[in-house]
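The structure under discussion appears below in the form of C-alpha cells.
Only one protein chain is missing from this complex, and each of the others stays in its spot.
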Amino acid sequence: MRFTLAWASLRRHGTRTLLAILGVAVAAAMLLDMVMMSTGMRESFRELLLSRGYQLRLAPKGTLPFDTDATMESASRITATLRTNPSIVTVSAVLGGTIHVPTGNRVVTSAALGVDPAVQGDYELLSGRDPVGSNSIAANDEFLAATGATTGDTLDVATGYDPQLRTYAGSMRLVLTGRVRFLYGAANQLATVMRLETLQKMGGADRTDDASLFMIRVRTDAEVEAARAWVELNIPDVSAISTATALAEVDKRLRYFRQLAVILGTVSLFVGFLLVTTLVTVSVNERIGEIAVMRALGVSKKHVVQQIVIEGVAISLAGAIGGLALGLVTAKYLNGILSSFPGLPSAIDFFLFQPKSAWTALGLLTISGIAAGVYPSFRAASLPIATTLREDAIA
Amino acid sequence: MIVLLFTALGLVQQPAPRTIAIDERLAADAGISIGDRVIVSTRPNAKGGDTVVVSGIVKRGADPSEIARSEYKIRMHLDQLQSLAGYGDRVDRFAVATRDKAATESALAAINAAAFGFEAHRSRDIAVGTSKTFQVVSRFHKAIGLITIVASAIFLLCVMLLKVEERRRDVAALRLMGISRTTVVKAVVAEAALLALVGSALGIGIGWAASQFINWYYQGVYRTPLHFSVITADIVTLAVTLSLVLGIGAGLLASLRLVRTPPLALFGR
Partner (left out) sequence: MTLAREKAVFSWAGYDDEAPPPVVEARDLARDYPFGAERVHALRGVTFAITEGEYIAIAGPSGCGKSTLLNLIGVIDHPTRGEVCIRGQNVGGMRDREATAFRLRNIGFVFQRFYLMPTLSARENVELPMAEAGIARVERAARARELLSYVGLEARERHRPAQLSGGEQQRVAIARALANRPAILLADEPTGELDAKTGAEIIGLFGRLNADGTTVIVVTHDEDLASSAHRKIHMRDGVIVPG
C-alpha cells in the first residue's frame, strides 16, 4: 500500500514529478561525469603506463620523461649498467627529437622517436613493417596526412634547420616502412619513429650516444621499488620513475580537474538533493491533512515516513537512471574536449567509465533521495493529529 | 626577454661576477636569497657550468601556458646564456615595441617583407598559440557551464511551478471574490518575476564570493597572479535574463493553468 500511495502521489502532479526527474537526471549526469573524472584519468593513465609491461622509466635527473628537451649522455653505458641487475629483464632506450621533411614547397615538422624496434613500448604497428633497418622510418596517420606519403616512399628527413642559411642539418633519406599509432602521442601530433642509432646519428656529434628515456621491465617476481632504488644508486645522473611516481606527478598536474570534479560533483549532488527536498517538502505540506488522517486511522509514523521516502527515492532513482545515459553521452563529449590537453597523451581518458563510478553516483543519489524525504516526512508524521486536523479544516 | 629552463642548481665554491634573477617560486622552493651564489648549467649534474650571483627575485607573470607545469624561470645576461647553451650569437626571438596598432601592422609587414630567415608575429597571436592549455580548459568550462545552465533552468522551472501551485487556494479565493483572470495572472507573474530577480541578485552575490574564493585558492595552488574566475557583465546579463525568462515563463504557465481550473476545484471540492 505504501508503494501504491507513493506512486499515486507522484502521478498526482505529473508535470512536477517529470521536471524533478529531469532535474535530477541532469544533476546525476554531472555527478556521474565528475565521479568518472575524479578517478578515471588516473586509472586510464595507469593502464597506459603499464600497457606494455614497463614498470620503470628513467629520465634526465630532475625531469619527467619528455618533459624537457634534456637528454642523458652515454646511453650505451647506462644500458650496460642496467643489464647487470638480474631483476631487470628488458631495457628500451628512447631518444626524442624533431625532424623536418621538405615536401614540395613546404616543410613538415614532426616529432621523432629513436627506439629499438625489438623492445620498444611506444607505438603499435597498424600496417607495414617496423623500422628495423637503419634507413627506415614509420609514421602515424597525422604525419602521413600532412606529408601525403605512403608506405614504401622515400623521404628526405633532417633534424636541424638553420633559419639564417635556410639549410637543413642531419639530413638522411629514409624509407617509410609502416603506419603506426603512438601510445603516448598528443592529439593531432605528427610523429615518426626510427631506429635509435639513426636518430642519434642525425643529431650530430653531440647526440651520438644520447637517450631521452629508458623504459625498464622488471621481472614479475622482483620488487619494482627495489629496482628503482638500485637504479638511482648506481646511475646518479638519472631519475628513476616508477608508475606510482608518474601517477603522483599526473595527479599533481591534473589536481585542478580532480578538485573541479569534487566541487562540481558535490554541487550536482546538492542540487539534486535540493530539488528532491523541495518537491517532497511541498508535496508533504500539501498533504498535511491527509497525513494527519492516516495517522488518525492508525497508520504508523514509520509507514508514513516510508511512503514519503519512497517518493523521494523513486524520483532520485528515475533521475539517476536517466542521468546514467545522459552522463555517458556528456562524458564522451567532454572527453573529446580534454583529449587535446597539451602535454598529455591523447589516449588518456579523463572520463573512464567503471561500474564503480555508476554505483557510486547511484548510491549517492539514493542516499540523497532518502535524506531528502526523511526530514519533511518525519516532521509531518510527528505533528499533533488533532491540532493538524483542526488547522487543516480552518485552512 | 630570454627565458631558460632552469635545470641544475648547487652551492658553489668560487665567486662569480655575473648576476641572474630568479623567479619567486624557485627562490621559495630552493631557499635561495638575493646574494646567494649558484651554478647554472644546461645539463643536469654537468661538470662545468657558470657560477652566478642571484641579484634579483622576479614576480611571475600571469601566463596561462605555464599553469600546468611546475617550471622555474631564471633571467640572465644574453651573452652568458648564449655562451652557456652554445648558441653563439643566436637568439630565439626579438621583442619589438611599437607606438600603436597601425605601427605594429606596418612593422609586421615591413619585417616579413625584408627579413631573411625569420618571421615577425603579433604578440597577441603568440599568446593565443601558447595558451592552448587554457583554451582547452576554457572549452571544457563552457561545456560544463552549458550543462549547469540546463540543470539550473530545470530547477528554476520546478521551483517556480511549485511556488505558484502553493497559491492554489489564494487564487481560488481571489477568483471567487470576482477578481478577473487577467489580474490573477498578472499578480502571479509579477510575483514570479520578483522572486527570479531577488534570486538572481542573491546568485550574483554568491557567485562573486565563490569567484573571489576560487581566485584566492588557485592563485595559491598554482602560485600565479592569474585570475581563474572573472564575473563579466555578459555573465551577469545571461544569469539574470535566464532566471527572469524562466521565472516569468513558469509563472505564466502555472498561473494560466490555475485560472483555467474552476475555483471550487482548486479548493479541492
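Note that the chains are named A and B in the order they appear, and that numbering of residues resets to 1 at the start of each chain.
Criterion: a residue touches a chain if its C-beta (ideal position, glycine included) is under 8 Å from a C-beta of that chain, and two chains touch if they have at least 3 such contacts.
What you see is a predicted model; the values in this text were computed from it and never measured.
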Omitted chain's touching partners, listed by label: A
Footprint left on subunit A by the chain that the document does not show: 1, 4-5, 8-9, 11-12, 289-290, 293-301, 303, 384-386, 389-390, 393
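The rule is simple: only the chains that are shown with their structure count from here on.
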Subunit A and subunit B, separation of their C-alpha mean positions in angstrom: 23
Complex contacts: residues of subunit A adjacent to subunit B: 13, 15-16, 19-20, 22-23, 26-27, 29-30, 60-63, 67-68, 70, 73, 162-166, 236-237, 252-253, 255-256, 264, 268, 271, 274-275, 278-279, 282, 285-286, 330, 333-334, 337-338, 340-343, 395
Subunit A contact footprint on subunit B (complex, rising order): 5, 7-8, 43-45, 68-70, 116-118, 132-133, 136-137, 139-140, 143-144, 147-148, 150-152, 154-155, 157-159, 161-162, 165-166, 169, 218, 221-222
